[in-house]
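Up next, chain A:
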Amino acid sequence: MNSPKKRLHALGSAIVGFSLLLAATANVAQAAPPQQSVPREQTLILDIDGGKVITPDLWNPLVPGSRRDHGFHQSMIEPLFILNYMTGKINPWLGESFTPNAKQDVWTLKLNKNAKWNDGKPVTADDVVFTIGELCLKVKELNCHGAMNEWVKGVKKIDAQTVEFTLKNPNPRFQLDYFSVKIWGGINIMPKHIWEGKDPLTFKNYEKGKSPVFSGPYKLVSFNPDGTEFIYDRDDNWWAAKSGFKPLPAPKRLIWTWAGPPENRVALMADKKLDSLMDITKGAFDTLKAKNPNVIAWYKDLPYAVLDPCSRTFELNTTLEPWNDPEIRWALNYAIDRDQIVQIAYEGTTSKSRIPYPMYPPIQRLDKLLESKGMFEKYPIWEHNPKKTMEILEKKGWKKGSDGYYAKGGKQLSMVITTHEAFIEKQRIADVLVEQFQAVGINASHKKEAGQLWGDNFAFGKFEARMGWQMCGSVSEPWATLNTLNAKWIVPVGERANGNQWRWKNEQFSKIVDQIGVLPLGDKRIDDLFVQAMDIYFKELPVIPITQAKKLIPFDTTYWTNWPSDDNKYAPSWTWWQSFYDILVAIKPAKKS
Partner candidate 1 sequence: MAVPLLDIRDATKIYGGGLFGGRRVVALQGFNLAIHEKPATITTIAGESGSGKTTLANLVLGFLHLTSGQILYKGVDIAAMDARQKFEYRREVQAVFQDPYEVYNPFYRVKHIFELAIQRFRLAQNKAEAREMIEDALRVVGMRGEEVLEKYPHQLSGGQRQRMMVARAYMLKPRIIVADEPVSMVDASLRAMILDIMLHLRDDYGISFLYITHDLSTAYQIGDDIYVLYQGLVAERGETSRVIENPRHPYVQLLVGSIPVPDPTVKWDTNLRLPTEEEMRSSATGGCRFYPRCPQRMDRCLQALPPLYSIEAEHDAACYLYEAQQQAMLTGRTNAS
Partner candidate 2 sequence: MSGMTRGYVVRRFLMWVLTVWLGATLIFAIPRLAPGDPIAAMVLRMSAQGQIIENSAELIQAWRERFGLDGPWYVQYVNWLRNCMTLDFGYSLTQFPARVWEMIWRALPWTIALLTFAVIITFILGNLIGALLGWRKTPPLLRSLLPLTLTFSSIPPFIFGLLLLFIFAYTLDLFPNQGAYDSRNLQPGLTVEFLASALHHAILPAMAIVLTSMGGWALGMRGMMITTDGEDYMILAQAKGLRTPRLFLRYAVRNALLPQLTALALSLGLIVGGSVLIETYFVYPGVGYLLYYSITNGDYTLMQGIVFILILTTATAVLIIDLLYPLIDPRITFQKR
């Protein structure tokens, strides 16, 4: 021990040994690998989308810290209904039907009478009344409070399977928006016999070695303390299979895993150690396909990717000069070459947009409607015509200076486009937009902002232009997206806005939106009002549609087949949504075992 190196060495080994020991004992409480092993061909291994689960022992889905996309709401918490994106129809799950009265302010929910919690107790009206009445309405801090408190006046049990919701105002979308997995997930029912008497804010709903009580076809077996891997085994007593409502899912075991950077995930999938991935880049997909020919995506060829519900939009703060002028906004639109954006920012994996909606079949119908009314001739939104941009600008008194930029009254025509720091997709669009605007003489630049700041700047109106997706809302009917531009949300710049953060004010448009808002879903009058509203929207163009959003989701057919695809579109490909049950009961083992 006469050299410092040796001494350090000894010290080092001691510390490492001690720490490993600490790691071993500190974490021993939560982790226990599954007792029995399940062959790979009976196991479905999926990618956790949202990064590692920081609090892996939290199985209370109602608190802000809860995570649900690690198999929790895809295999344990069942939704009441699931919206079919392809047909626009709402299909039953735990709920059998949810019907409004004529005024759309009293809704009656009927549950599936066979529905059971995985501890054998039936799912009843009491559970619904308890969840909505006692939890969501009474406890302000719960996730479901905001939405329920906004609409629900009262909830009461009619019989064991029937619940009546009385709303504060008519809402034809009450079922669609909150209970049918319109986007990602919905409001879920908790088993009253487990939750009663617990403090819903601190209740973790987890006991070592036991699966939490929910109604889904799988039970939690184990998870690792780092929150990167969750294992569920099939519950062969699942109510839906027993009653014949749905077939028993084929995978005996589900593993949800977070594998880190895309390279790692792609490498795992190439090795057949993962059956699907959340969105990857085209380059990664090409590599993956080259290494594992069994991999498929939604389309066989470009664009490969399936549509995401939030189409990408270029958004302007309409309170600011000169962007408050619709003609200038059109001038910007003429400067935009959407084909180049698709080619460069997406490498061809998406398609361009002319309306700020995702082009699912129900929306495609609306798009055709607009086309049949001559809207796109009247408003040539896809026209890339820099000459027109310059004409409009010069007509408005802007002059091109020696530096190549337009200026008026000594002020250069400049623009900062902000994007969310974590979303490379929108950043790449913004980069192309910058070049396209620069090419016509607008000194555009691109600034990324930390997520929270970006969101705050949006809400407070402290932005000039942004590349975002904030008109997101509609997937099967037109209203929700139109409502984001409703003038009723407008607050002054500097105050937090809950909607219409672009602060675009058009009373006539808002009146039409309000009119649509109270009509029952599927009402014939909606189409006509929609065309009127879009006429105003196109004329003013407060938010400029750019492209469809894409999700390139590869599936491996080595072990499992019958994945959803363009040829077999029974459901969208999202594995991280609560609608994943549709896929779960549909997939089949590749080989008969």
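By our rule, contacts are C-beta pairs under 8 Å (C-beta built on N, C-alpha and C of every residue); 3 or more make two chains touch, one makes a residue touch a chain; residues count from 1.
Selection rule, in plain terms: all candidates are chains of the complex that A comes from, given by their letters.
As the structure is a prediction and not an experimental result, all values here were calculated from the model.
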item: Direct contact with chain A in this complex, candidates 1 or 2; value: 2
item: Candidate 2 partner contacts - residues on chain A that touch it in the complex; value: 2-5, 8-9, 11-12, 15-16, 19-28, 31-33, 51-52, 54-55, 58, 60, 63-65, 140-141, 143, 145-147, 149-150, 177-178, 182-187, 201-202, 204, 224-226, 228-229, 231, 255, 258-261, 263-264, 267-268, 309-310, 421-422, 450-453, 455-457, 459, 472-473, 480, 483-484, 489, 496, 498-499
